[in-house]
Structure formats: structure tokens, C-alpha cells
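With one protein chain withheld, the remaining protein chains of the complex are depicted in position.
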Amino acid sequence: MAATLSVWLAAFLTLGVFSWMYKENPWFHFAENMYIGASLGHLAVTGFQNLKEIAVGPLVNENKYYMLIPILLGMLLFSRWTDKYAWMSRASMGFLVGTTAAVVMMGAIRAQLIQQVVATMMPLTSINNVIFVVLTIAATTYFLFTMRNKSAQKVMDLGKYVLMVAFGATFGNTVMSRISLFTGRAQFLLFQWLKIGQ
Amino acid sequence: MQFLKNQLPVVVTFVAAVTIVLNFYVDIPGLETVSNELVRWNVVLAAFALILGIGNIIKLHLKKIVRHEPDVFYSYVTLGTLAVFIIVGVVDTTEGSTYQWLWDSILLPLESTMYATTMFFITSAAYRAFRVKNAYAAVLMVSAILMMLRVGIFASFMPFTPDVAAWIWDIPNTAGMRAVVVGTALSLAGNAFRIITGLERGHLGGGT
Amino acid sequence: MWEKLNQIDVRILYVIMVILVVFPLLKPIGLPLPISTQTKNSYQAIEENIKEGDLVFLGVDFSPLQEAELWPQLVAVGGHLANKGARIVMLHVVPGGFRYEGRFADVLKSEYGLEYGVDFLCLPFSAGREAAFEAIVHDIKGLYKVDLYGESLTGYPLWNEISSAKDFKMFVEIADAPDWWLRPMSQVPGLLLWNGTVASGASTMAPFYQSGQMCGFIVGMAGGAEYEALTGKTGLATGAMDSQSLGHALIILFVVVGNLGYYMTKRGNASVN
Partner (left out) sequence: MGFKTGSGFHLLVLIAYIAIFVYASSRFRRTGEVYVRELEGVKKIEEGIGRAVEMGRPVHWSYGTGAFDAQHMAAFSLLSYAAKLCAQYDCRMILSIALPELVPMTDEIIRKAYSEAGKPNQYNPDDIRFLGGSHNAAMIGTIAREKVAANFMFGSLFYESVLGVEAAAMNNAIQVAGTANTHQLPFIAAGCDSIFIGAEMFAAATQIEPTPVRVGSTYAEDWITRTMVVLMIIGSLMVTFGSDALIRLMKL
């Protein structure tokens, strides 16, 4: 019984979401608000579990008292619920932003800059390699903002065409995954809900 | 008091970030564990920020209920579902069968169907947005169509399409996407640098 | 007349799309499916590099959003690893992943007869994404205390044999454009990186496969269907490939129709004024 109720509720919500394609309507609005409640509920539960395992657990069981610092910084965020004391959350935001910035800065320079530039250093022995290096250079110059001279302008134009080819290719390539997502839901409605075919 | 409000956040950002950056370059005994600990604290704070965010939503919908606003029904739906998920999640943990039931009946269908709507939006984008208004749009369209021609049905009676698509994918596409990656790498690093040194504080309430 | 072609109500296009995509699900046509060299090379990367008893990470980092494309990939690639006798450690940093990790653990037990705690292990969710992988690289034992089911990890022989990420031969990550996985994991010397992603994530990861930072890389439903064909076990992905062919034909038709309508009305207006 629980299984069939689950399938019916899932089908009801699936069709509710698809109903937006015709027009925004109460059926979609209901599915949307249930989605807000469910997704925030799941985030809260996984957030609590995470807090237990990484912060409260080590503090209580392995008495790592320094865990009080992140917990305190975390609680300071709640000051944002007031107007007067909202500034007290800035230290916590500073910490969040600082750690993220450091991890990003190191990763960006290593994996996104040096390793990619080194990978572009190809032997110009084959036509494809020559084309690849020229197109990469042209497209990279598109991201120069302070170049004024005219010849650079022409290279940047070629760069923009390369980017358009890349965007078009990615669009064409993504169509497959979008269709497969819909076929996944159609398979659910046809075979698990309506039980036709198969 | 002024120090707490404006300077302390920047000092916290700087100290936390420099520890991680230093650990990236140099092998100082003990620095590795401190740096890993800071990275893990990031996860702890994100969990608290989550509770803050959920608090905002509860406040928003409670206000609607108290003020008897027109579509107050939807606020009951949101708060009701939120309460059910939290109670079952805490009592039964995410591995419990009741929570699995909630997941399969509510969250799974909503998330996967929401993503499936992209097929419709790609259809209207193909018809509406892919109009050749200038030379760039023409290149965008031709490249998209050449990629789409590599799929089974076309590949069978036009055997060259997979190779054309593969060439477009390996050469111009990878070149263009690599340029975006390289072009953006420095902006990401530069932005991170400004934040670490406190030169950029827009998000902390002090402008630059 | 051309005026109408320029202003078709998109909902009509939606109805045509649904009909042509759903029809083959009920009555498969069986259109041909070419296998790309990239998928073949990725299959060989596992076939040649993984021997009996090798430790392999299996990242199950997708949520219901990507289930249609990535679940068939996980079943095909995970099955291939199990057949090669690899010892698999599954983990996830994307909240939705726990469902699929648990479900694939059942598949490993029922279909491949692997013993939990000896042949494979399931690690729980860890937030922070890139930060979580940094923690795995530097101090995996510090990050994980309990397994997916909340049991203490020290009770499992497989976990006690692992000291750090360096003991692993390969990291197979099934996720949507996980550059947040590649950046940290590329620090572990000798760890082969292998990624199965959704078609839309392919462009983000293509440069990393092309530069050799990844030894394997399969993409989307087609990649999954091709891998199923290579392992000889046809599944969900193969069944839906007919819908793909018809769906693509329609999208191309709509691009042409859109442009035709646009040009004719523009030429029409041009000749008028």
C-alpha cells in the first residue's frame, strides 16, 4: 500500500511540475512550495548530521575543545536575524570567505592556469595541433581587457568566433542529456505509475 | 568597538587564508594539520549558515500566515513539508525507511522532473533563441546542428557526422573552453587575492 | 503566411516533442548506435590498469537531477570494476548521492556477491565539496569515522588496510562536471583519475581529459549506452537511444523553422518599407 501511495504522490508532483509548461498554475505552485519545504528539510537534516560528526562529536567525545571556535563563529551568524547586532556575523563571514578564497586561489593557478597552459604546448607537427594552438591563443586574447591596438582587435574577433563554435558545440552536445532526463521521467510515468508497455 | 566591527573580519579572513596558502607552498611541521582543520571548519560554518537560511524562510512564511495573506495555503504546504522532513530526518536518520519513503515520493520526483523540464526549455531556445541575427549567431547555430547530427539516426545514413562532430568537439570546442578556463583562472585568483588581503570587502559591509 | 511561422506558440512544439520522444519508449524502433573511441579508450583504461585486489575509489556524486544519465553509467562501470576483482570504496560529497551509493551496494552484494567490509565499503556524506576532497587527500582517516550506515569503520578489515589516499590505484568519479573533485585529487601521485559525467558537463572536463590528467572519460546517456554495449550488459540507456534520435531530429527542425520564419518576415518587412 505504501509503495502505491508513494508512486501516486510522485506522479502527482511530476505532472504538477510539468504543468508549468502549459501555464504557471496552482498545481505547479503546490509542487513548488512542497519542494521548498522538502529540500530545506533535507538540507537541515544533513546539516545537523554533519555538525554532529565534524563539530559536536569531536568536541564531546574526543574533547577537542578548539572545535568551540567554529561552533561559536557559526552561532554568531544568527546575529543576522536582528538589525542591531547583524555586524557580529562579519567575523564568521570573513572566515567562510577567507578559507574558500585560499582553496580557490591555489586550485585556480595550479589546475586552471599552469596545467592548462602547459597542456597547450603541443608539437606543431600535425595540422590539428597547429589549429588547436592558434585557436586557443585567439580565444584567450578575447579575455584581454586593456589591449587597445588594432591587430589585437582582429585576433580577439577570431577568438569570439572560436567561443561561439565552442558554445554551439556544447549546446548540441547537451541536447542528448536533456532528452534523456525527460525519457527518465516518462519511463517512470508509463511503467511504474500507469504500468503500460513493458 | 570599531575594531570588532570592521577590522576583525578582515584579520580573520587574512589569518585563515594565509595558513592554507602557506601550507600549499611550504612544508612546515604541524601546519598541514592546522590547514586541514581550517578547511574542515569551513564545512561547520556552512552548516550553521544553512540553519540561518532556513530560519529566514520560516520567518517569511510565518509572517504570511499571521497576516492572512492571499496564498497563505502555500505557506502551510512549505512549513508542513519542512517540519515532516526535519522530524523524520532527526528521529529516523536519513537511512531510515520512512525517510527513504519521503525521499522517493517527494524529493526525488521533484528534483528529477525539474531537471527534465530542460528538454522543453531547450526546444523553445532552439526555435526562439537560435535565430541568426548576426555572424556570431550563425556560427553558434551551425556548430550546434553539426554536433546534433552525430546521434544514431543521422550517423547511420551520414557516416561522416560522428567524425565531424568529434573534430569540432576536440579542436575548436576544447580550444574555446580552455581559453575560458585560462582567461578566468587569473580573475578567480585575483579576486581571491583581493579578498584575502581585505582589499575587497563588499560582502562584509565595507566597500572597496 | 510566413508571419505565422515566426510566432508559433512554443507549447505546440512541446506537444510534438513529447509525442515523438515517448512513442519509442513504448514501441522501440532499434536505430543504430556507433561506439565512440573515447568510450572505448575509457573502457581499456580500466581493463588494463585494474588487477585483482586493487583499491579503487568510486565517487557516487549525483542527485536525482542526473540519475537518468549517471545511474546507468554507475551500474555499467561499477560492474566492470567488480568483475575485475577491484576492492571498491564508495563515497559521496553531493547530498543526493547516499541513495545511489546504498542502492549500488545492494547490486554489488546481490549480482556480484561482494562482501561488505572486505570487498567494498560505503563512506557517508561529507559537506564542503572541494574542501572534503582536500581532506581526503591529506587525512582520509581523520575525515571518516563511521560508514554510510553509521557503523564505526574500525570494525571492517578493508578500512584497517587503508592508511591514506596514496594506497588507491584509481578514482572513478561519477558526477556532473566535477572540477571540484579533479583539482584536489590531482595532487595524489600515481592515482589514475576517471570521470563519467553528464553531456552538459562534458565541456568543463574535456580539457582535463585532453591534457591527460584523466585516463578515462565517458559522457551522457550515449556514453552509458556505449559502455553497456562494451560490457555486454544492455540496460536502461540502450532502451532510450531511439528517443534520442527522434528528439535530435525535432530540435534541428525547430532551429531551421525558427530561422526560416525569422528570415522570411524580415525580408517581407524589408520589401514593404
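Chains here go by letter, A, B and C, matching the order in which they are written, and residues are numbered from 1 within each.
Convention: a residue touches a chain if its C-beta (ideal position, glycine included) is under 8 Å from a C-beta of that chain, and two chains touch if they have at least 3 such contacts.
Given the structure is predicted, the values throughout are model-derived calculations rather than measurements.
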Touched by the hidden chain, restricted to displayed chains: A, B, C
Residue in contact with the excluded chain [from C:Tyr43, C:Trp159 or C:Trp180]: C:Trp180
Touch criterion as defined above, residue of A:Val17, A:Leu51 or A:Met176 at the omitted chain: A:Val17
Contact residue for the chain not shown (choose from B:Leu38, B:Leu102 or B:Val182): B:Val182
Absent chain, residues of chain C that touch it: 65, 95, 129-130, 176-177, 180, 200-204
Residue numbers in chain A that touch the chain omitted from display: 17, 20, 24, 28-29, 31-32, 35-36, 38-40, 42-43, 77, 80, 86, 89-90, 92-93, 96-97, 100-101, 104-106, 108-110, 113-114, 117-118, 120-125, 129, 133, 136-137, 140-148, 163-164, 166-168, 170-171, 174
Touch list for chain B against the chain that is not drawn: 24-29, 45-46, 49-50, 52-54, 56-57, 60, 63, 107, 110-111, 114-115, 117-118, 121-122, 124-125, 128-130, 137, 140, 144, 177, 180-184, 186-195, 199-200, 202-205, 207-208
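Note that only the chains that are shown with their structure count from here on.
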A-C or A-B - the one linked by more C-beta pairs in contact: A-B
Touching two or more other chains - residue numbers and ranges from chain A: 21, 42-43, 46-47, 49-50, 99, 103, 116, 119, 166, 169-170, 173-176, 178-179, 181-182, 184-185
Residue numbers of chain B (touch at least two other chains): 39-40, 42-43, 46-47, 93-94, 103, 107-109, 111-112, 114-116, 119-120, 122, 141, 144-145, 148, 151, 169-170, 173-174, 177-178, 181
Residues of chain C that touch chain A when the two form their complex: 11, 14, 18, 21-22, 25-26, 65, 67-69, 95, 124-127, 130-131, 134, 145-146, 179, 182-184, 186, 198-200, 202-203, 207-208, 210-213, 219-222, 236-237, 240, 243-244, 247-248, 251
Touch list for chain A against partner chain B, complex: 2, 5-7, 9-11, 13-14, 17-18, 20-21, 29-51, 54-55, 66-67, 69-71, 73-75, 77-78, 80-81, 87-88, 90-106, 108-109, 112-113, 116-117, 119-120, 128, 131-132, 135-136, 138-140, 142-143, 159-176, 178-179, 181-182, 184-185, 188
Parts of chain A lying in touch with chain C, wherever the complex brings them together: 21-22, 42-43, 46-47, 49-50, 53, 57, 99, 103, 107, 110-111, 115-116, 118-119, 166, 169-170, 173-187, 190, 196-197
